[in-house]
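Excluded from the complex is one protein chain; the other protein chains are retained at their positions.
Letters are used for the chains, namely A and B, taken in the order the chains are written, and counting of residues starts over at 1 for each.
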Amino acid sequence: MTTTSAKDTAATAAALALGDDALVLSHRLGEWAGHAPVLEEEVALANIALDLLGQARVLLSMAGDEDELAFLREERAFRNLQLVEQPNGDFAHTIARQLFFSAHQYLLYGELASGDGPFAPLAGKAVKETAYHRDHAEQWTLRLGDGTDESHARMQRAVDALWRYTGEMFQPVEGVDVDWTGLETAWLEWTGEVLRRATLTVPEGPRTGAWTAGAGRQGLHTEPFGRMLAEMQHLHRSHPGATW
Amino acid sequence: MATAAARDTAGSRAFDARADADDTADHERAFDAAVAADERIEPRDWMPDAYRATLVRQIAQHAHSEIIGMQPEANWITRAPSLRRKAILMAKVQDEAGHGLYLYSAAETLGTSREELLDKLHTGRQKYSSIFNYPTLTWADVGAIGWLVDGAAITNQVPLCRCSYGPYARAMVRVCKEESFHQRQGYELLLALSKGTPEQHAMAQDAVDRWWWPSLMMFGPPDDESPHSAQSMAWKIKRHSNDELRQRFVDICVPQAASLGLTLPDPDLKWNEERGHHDFGPIDWAEFWDVLKGNGPCNEERLSRRRRAHEEGAWVREAAAAHAARQTNGETGATRA
Partner (left out) sequence: MTHTDWPLWEVFVRSRRGLSHTHAGSLHAPDAELALRNARDLYTRRGEGVSIWVVPSSAITASSPDEKDPFFEPSADKPYRHPTFYEIPEGVQHL
């Protein structure tokens, strides 16, 4: 009895962590609407955002009511990685964030899909979506890294800036039964290879922040996240109990 | 829609210049006969210069409207009050980008380029629908745009699926098919608000009050003041007059508003048994012309935002072009610097 409920609690917490990742990144990508560098990319970014939002809705619904969870939780109750909440920056920053996160998500969902845990059905569908997201990010990393001097410099800057948020992706999440060390090794190998092919330098700096209190998975976020939530939640919170 | 076969229109025009008057007359007779027989004109067919120019102007304006039209709705993506609504709105704004793309492609079959058309938009030499110069002030505006603005657009667009120019007609078939959910989601959104809390109901009514008249203006000036209408109808680019379509739209909306539990802001609106149509009050054409001239609430904002997105994306487009050129030449990154 106790074991079952502890397992349920862990599964709920895990659904929140993975669901928040998808929700927050989808929101950030949604901010691009109307601003993309070329029309074709408007359509591509929206496709990725919609895939992620679909994943978020399934995952949050495993943990409770999707809208209550999305719109009525305080910042400290969100469990997403700090990486996904980072502002869009220029297109290079968005692509670097996509590269790092989608490579991680692809590996994670791949493992979950082949297991028999509660996330296997979702992961089976999501891993195909994520494969495309990863491919999109890879294609653009190659073009921006090995494009013009300006694009190379911007892409290197973005990779360097976001590198320190990448360690958190492999911090074990209770209720997600995968080989985290194996994921990290595979991630470093694949990402490093893409960066090298894009004529970029793999950063040497630390992959986590120095704060021992933790990061996103512990509910500790970065400053821009509070403003993002304020915008996202404002309307819903202004009409308590309303249906939309 | 667009076909590569079409791209050498410049060449065919050079040919026209060489052709003698008899040839031109032959061509013109063949063109007129094709239009009269309800056949489609295709990109490489001979067509009068004025027909070509009219189409470029109209298709470009239509494409620009899709692209600028993303802004007022994208304004609410980050604040959508439920995840379901957020997904719907993102998909809708994405569709508008797609529709812009279809339409730019159709225009390109006439011998212009997207770059040229965007440049004309950015420098104010080509227009977009004035409706997008109105602001989206509340969430209910997203619903009002779906119901009224998309509703008016669909009323305008359905006849364009039979337009005499093949690529435009085919683009419109695709657009209309995809857009069928746009109007319904707007109506459903407003219905939820109308049946919701008193605050939500008031929000919905306020949005309908603000969007009703501008939506009626979307059909363009009255027939007797519409400069291009007669020729466009003769060429079967346009199939119905502005006033005819406007009346059709009003007749459709009145019962829909009643089902919503919302009122349309026109005290003169009433059924006319004799005409078999609704009478409606006078439209403020002074406002229409003023917004068209650039004096609307958001003209400056919409255009400068579009320009900024284009300028800020330049380095990305350049990078991809440079990368592609180097791949073709078999060079590597070492040659970049």
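One rule holds in what follows: contacts are C-beta pairs under 8 Å (C-beta built on N, C-alpha and C of every residue); 3 or more make two chains touch, one makes a residue touch a chain.
Not measured: the values here are computed from a predicted model.
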item: Displayed chains contacting the withheld chain; value: A, B
item: Residue of A:H136, A:H152, A:H221 or A:H236 touching the missing chain in the full complex; value: A:H136
item: Chain B residues touching the omitted chain (full complex); value: 1-5, 7, 42, 44-46, 94, 98, 101-102, 105, 108, 113-115, 171, 174, 178, 314, 317-318, 320-324, 327
item: Where the missing chain touches chain A, by residue; value: 38, 40, 43-44, 47, 135-136, 139, 143, 148
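In this text, only the chains that are shown with their structure count from here on.
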item: Computed distance of Cα centres, chain B from chain A, in Å; value: 35
item: Complex contacts: residues of chain A adjacent to chain B; value: 23, 27, 30-31, 33-43, 46-47, 49-50, 53-54, 56-57, 60, 66-67, 70-71, 90-91, 142-152, 154, 198-199, 231-232, 234-236, 239, 241-244
item: In the complex with chain A, residue positions of chain B that touch it; value: 67, 70-71, 74, 77-87, 90-91, 93-94, 97-98, 100-101, 104, 139, 189, 192-193, 196-197, 199-200, 305, 309, 312-320, 322-324, 326, 332-334, 336-337
